[in-house]
Structures are given as C-alpha cells and as structure tokens.
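All protein chains of the complex are present and in place, except for one that has been dropped.
On to chain A.
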Amino acid sequence: MSPSVKQNVSAKHRSPHRYPMGRTLVSLFGAPVAWVMQMSLSEPIAAYACYPRQVPLSAPLWVELPLILAVISLVCLAAGLLSGYVAWTSWRQIRNGSVVITKAANGHPDAGVDEGQTRFLTMLGMMSSSLFIVAIVFTCCAIFLVPPCSAWI
C-alpha cells in the first residue's frame, strides 16, 4: 500500500459531536489494566518471596508479604471500581441524552457522524469494567484465602 492520495471530500468535515476520548479509554481499558497490574505485580512478588533461589521457603522472605499483596489488590480494585464508575456515568449520559448524537443523512458516504458507535463503545466500556472488576475480585480471593508459601494440604 502506498502513501495515500488525499481526497478533499472528507477532511473538511468535522464531527459536531465530541465525546471525550479519555473517558472512553478509561472505561474500556481502566479495569483491564488494573487487573493486569494486579496479576503482573502479585505473581512475581509472591513467587520470589517464597522461592527466591534454588530452594523453596516455608515462610515468605518478607513478613509483610500478605500486606504487600493486599495493598496491591486493594489499589487495583479501587482503580477498577473507578473505571467502572466512569463507564457507568458515561453510559448514563449517553442514555439520558446529555450528549447529543447526530444521525447520519441517508446513504451519503461522507455523512456519517455517529451511527451508534459512541453508544457501542460506552456499553463495551461498562461491560469491560464489570468483567474485570470480577476478575480482580477473583484474584483477591486467591491472595486472601491461600497462605503464601503453604503446601497444598
């Protein structure tokens, strides 16, 4: 594919509707990122604390390990809930019509302004936040219920 030959039909059009991109990104990716952070921090810290060199330990390297894991989980849960709140308020704004969405003119290739994509992305954000808040809670259960360096007995 080559660099494009610009056509001048579309570039002059500016969408009258502007929904904040930042809010959409937070509601779509906030909770997933919080969950990924929870996983990516908790697993290596827990693994290293219980198995730092060649021999596994019966107690963690640091006594504060449960506290560290708990703090990570709670911070990530808070971030997930915040993302969920942003998603929920965005969805309510769209649903209540606080944000104006203009319908496209019939059939014209260049007329599309918002054909439901904002509503779709907001709904997607709300579902994404809900699912990954559940994922964070699941991971919290593992952290709070399983002793860090125990054997499976």
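Here, a residue touches a chain if its C-beta (ideal position, glycine included) is under 8 Å from a C-beta of that chain, and two chains touch if they have at least 3 such contacts; residues count from 1.
The rule is simple: contacts and distances are computed from a predicted model.
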Name check vs UniProt for the chain missing from the figure, options "Cytochrome c oxidase subunit 1", "ATP synthase subunit c", "ABC transporter substrate-binding protein" or "Sulfide dehydrogenase (Flavoprotein) subunit SudA", returns "Cytochrome c oxidase subunit 1"
At which residues does chain A meet the chain that is not included here?
1-11, 13-15, 17-19, 21, 24, 32, 35-36, 39-40, 42-43, 46-47, 49-51, 56, 69, 103-110, 112-121, 123-124, 127-128, 131-132, 134-135, 138-139, 141-143, 145-152
